[in-house]
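Below is one structure. I have some questions about it.
Left out: one protein chain. Kept in place: all the others.
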Amino acid sequence: MIRASIVGGSGYTGGELLRLLLDHPEVEVAQVTSRSHLGEYVYQTHPNLRKRTQLQFCDPQTLQPCDVLFLALPHGQAQGEIERYVKLAERLIDLSADFRLRSAEAYRQWYGHPHAAPQWLERFVYGLPELHREELRTARYVSGVGCNATAANLALAPLVRAGLIEVEQPVIVEIKVGSSEGGAEGNPGSHHPERSHVVRTFSAFGHRHTAEVIQETGLTHVKLTMTSVELVRGVLATAHVQVKSGVSNKDLWRAYRAFANENPFIRLVKEQRGIYRVPEPKILVGSNYADIGFELDEDSGQVVSICAIDNLMKGAAGSAVQCMNLMFGLEETLGLEFPGLHPI
Amino acid sequence: MIRASIVGGSGYTGGELLRLLLDHPEVEVAQVTSRSHLGEYVYQTHPNLRKRTQLQFCDPQTLQPCDVLFLALPHGQAQGEIERYVKLAERLIDLSADFRLRSAEAYRQWYGHPHAAPQWLERFVYGLPELHREELRTARYVSGVGCNATAANLALAPLVRAGLIEVEQPVIVEIKVGSSEGGAEGNPGSHHPERSHVVRTFSAFGHRHTAEVIQETGLTHVKLTMTSVELVRGVLATAHVQVKSGVSNKDLWRAYRAFANENPFIRLVKEQRGIYRVPEPKILVGSNYADIGFELDEDSGQVVSICAIDNLMKGAAGSAVQCMNLMFGLEETLGLEFPGLHPI
Amino acid sequence: MIRASIVGGSGYTGGELLRLLLDHPEVEVAQVTSRSHLGEYVYQTHPNLRKRTQLQFCDPQTLQPCDVLFLALPHGQAQGEIERYVKLAERLIDLSADFRLRSAEAYRQWYGHPHAAPQWLERFVYGLPELHREELRTARYVSGVGCNATAANLALAPLVRAGLIEVEQPVIVEIKVGSSEGGAEGNPGSHHPERSHVVRTFSAFGHRHTAEVIQETGLTHVKLTMTSVELVRGVLATAHVQVKSGVSNKDLWRAYRAFANENPFIRLVKEQRGIYRVPEPKILVGSNYADIGFELDEDSGQVVSICAIDNLMKGAAGSAVQCMNLMFGLEETLGLEFPGLHPI
Partner (left out) sequence: MIRASIVGGSGYTGGELLRLLLDHPEVEVAQVTSRSHLGEYVYQTHPNLRKRTQLQFCDPQTLQPCDVLFLALPHGQAQGEIERYVKLAERLIDLSADFRLRSAEAYRQWYGHPHAAPQWLERFVYGLPELHREELRTARYVSGVGCNATAANLALAPLVRAGLIEVEQPVIVEIKVGSSEGGAEGNPGSHHPERSHVVRTFSAFGHRHTAEVIQETGLTHVKLTMTSVELVRGVLATAHVQVKSGVSNKDLWRAYRAFANENPFIRLVKEQRGIYRVPEPKILVGSNYADIGFELDEDSGQVVSICAIDNLMKGAAGSAVQCMNLMFGLEETLGLEFPGLHPI
């Protein structure tokens, strides 16, 4: 059994991670820390875990050595304490934004302040198995992924890998997100009467996850526009891309099919009939799947490429567990079998 | 023109009141106070009022005399300052819970502390025109109504007035409410991911609005059970009542029809066909109507009596404006004509 | 491996059953029938199952013998064909309403027509393990459960078993339900603009599931009132009960704790702090848990007893799989481990 501990277990990502690890056949959860909920049962914060565990939140100062340490702290905290954490476990997965970028300069540009441990940036592998599977098998330090970045990266990956994009043209990625993305702490805009049924374009340009998309796709003219919608879990990325002259529907089918075939959690959704013809986050709640699809406008060579995920699963805790499986030589899908629900 | 001012205009009730008064043909809004939003345009807080008014929130200390003063303060504040406010206007309507009960003893029992101005309690009229129309025409001081109490009182009123209830039997009123009832200030439970799609029975017994139902119906064995549902605006009260032996469907029709006929904002909804057969808060958003309906179980003599309202309208600001109309000898429905929307 | 087949697999209950059986470690799904979707892949109807199975819907006439046959047909169909189905499998679980009542007379009274196979009624065991665990271990024919009946029965079970109810007084059960309860076929009232955000008391008296509550609790003065709310999955039953004179909070704690301790899927939720203090269907989506709780009004001896479930799981497919586990001598919880999600 792999002994795993979670630092920062009272947030949404930490809670989802805990749910996955508690049910994982090869993992034993050793400790879960939370300063604000110290001593409380984890099921008081994560009520779905009632009758599943008697774990209580403990003080991060009491952390014991373990096989793998998951950091699920608010962004900016892990980088200051990374030296301490790596001493506790041979393998570490940090789900915050602290170690996602390989370049200290890019970090400074997008996050607005210098990185506190820049020498650690290159030791981390970006934790998206669809793009870094082989590196992850031998990685000791793995970063999490931005949920919006993941939806964008997976919408673009088939096109990027097949070299179909006209890279000098702008790539516009419209991203629709649910409320859990904002984390477990409320703010005036997350108060239910104000947040309910919004279609709120809260970031037209400059969202920080853009940096991860630039890094992982190599595209330089890519913009993310973010809109909150009525949804708790879920991200839909709709990427508008100019493809190279002569690219046909057949080329696109080939590229998307190949990507879906090579990755256990990628599904190509492109149906002519029925209700569910395109990727939708609705049916992915609790699931680690990323559903992808596309449409080509033959006249203009524009492609709409779509990816739907659950932001807390494929966009956070699910990908982290998938990375852990790879790091420990386990079946990649272990503990991630829940397929999602219909209807929901 | 009636010059009206609002104390506490940044909350939901204050904002709704402001919307109604700005469009009221006989009212000029003089001042709107808010300590926390001092100097800001009211449309920054109530974005529906953009381009409708250039009013800015002012300091309550700068209040000038006016014809009618509306108090929309958090519960407990008005009672301590009532002497000051009544000097500013000949007529005053307090929308908080402070002056709803006629008995200082009942206030202490339900609110857990002594009333700060008990001598004022008897000078106020309970601001529900359907129960106190004639008194309101000559009233100087009028209290607002509890939104849940209003749904319960109007569900029970036809039965009470016609003397049909077996008063020794318990009356159970199940009330389903939306999130705006909790006010504009957020709390951990109102954070969208936690509040979304709840069916949360947050008060099984002892809700404070019970006191208003006891006072206004004269029933002593009445209990309110409160459940939050996914809704921003709206209250549905479903009252379970034992009627006297021999009470027939015809008796009930007569009682409910009479009540609807005598009151411009009461509608009887009891259809055999179509989608909207019973009272529903969904179609009352923004409207001052209270829709009522009933069902009799002839074998047991049990009646289910239903009332739906918009908590911010008939349950708060709408009833207050209706009271103002009566106090000033205006048409009761003036400025309250918006019928609600379909679909919504 | 147990070979299982599903008759009527394109509905919501059939789809949920299929999801559970596909992931069940001891089951192999042999056939799934659907006349209306004949030949289509099951994932075209149940999009969550894409990449999980290549099963196609087959004609019910092609059904082969198997170890257990699940019937998930519209109500009224199984009773006419039961003789045919029992020849195909030694064990049969019918999820419709056809074999839930033990009395042909009760069936005629509540369903308005005579039962087509009354001699079969007594051969079936009512498929709620919390009430019939021992019988189920040896049963060959098991009925499903009504979802609303299940929420009501489990809300009342601790009180009934402990003999705490004043049975001559009316028991009023207010039930709030989601839209999936109506099944996969749309109707004018389920059109999204009309169904969205309803609080619609569609049945004040006489809901058919009442018959199952009377049968299983032995209470005769029990009424169900049904209200649709904005929710896809979930039922909350709030039962209003008069308890016997002298019944204390301690007695209630004892009764509810015992019931939760004896049943792996029953959880007692009664917290003083936090957001989730009472049972709520929100966190049960996809889970087989039934969360129960209570509140006592000591003055009046009234109790509010609450039960929350997912109507498609504990209220349908989940309980059916739990029954199957018992019938085959498996661990009762096998294949039903998904705990639900937070947030959702």
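By letter and in written order, the chains are A, B and C; residue numbering begins at 1 in each of them.
Here is the rule we go by: a residue touches a chain if its C-beta (ideal position, glycine included) is under 8 Å from a C-beta of that chain, and two chains touch if they have at least 3 such contacts.
This is a predicted model, so every value here is computed, not measured.
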In the full complex, displayed partners of the excluded chain: A, B, C
Of A:K51, A:R137, A:R200 or A:K244, the one touching the omitted chain in the full complex: A:R200
Option touching the unshown chain, where B:P170, B:P193 or B:G286 are the choices: B:G286
Of A:I306, A:V321 or A:L336, the residue in touch with the unshown chain: A:I306
On subunit B, residues whose C-beta touches the chain left out of the figure: 12, 15-16, 19, 23, 44-52, 180, 184, 232-233, 267, 269, 271, 273-276, 280, 283, 285-287, 289, 291, 337-344
Hidden partner interface residues of subunit C, rising order: 12, 178-180, 184-188, 190-193, 195-197, 232
Residues from subunit A at the interface with the omitted partner, ascending: 170, 172, 174, 176, 188-189, 193-194, 196-202, 204-206, 221, 223, 225, 227, 229-231, 234, 236, 238, 240, 242, 275, 277-278, 280-282, 295, 297, 300, 302, 304, 306, 308, 343-344
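By definition in this document, only the chains that are shown with their structure count from here on.
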C-alpha-based rotation, subunit B on subunit C, 0 to 180 degrees, nearest 5: 180
Most distant chain from subunit A, judged by the mean position of its C-alpha atoms: B
Mean-CA-position distance for subunit B and subunit A (Å): 46
Distance between the centres, which are taken as Cα means, of subunit C and subunit B, whole angstrom: 38
Rounded Å distance between subunit A and subunit C, as computed from the means of their C-alpha atoms: 35
Residues of subunit A touching at least two other chains: 12, 180, 184, 232
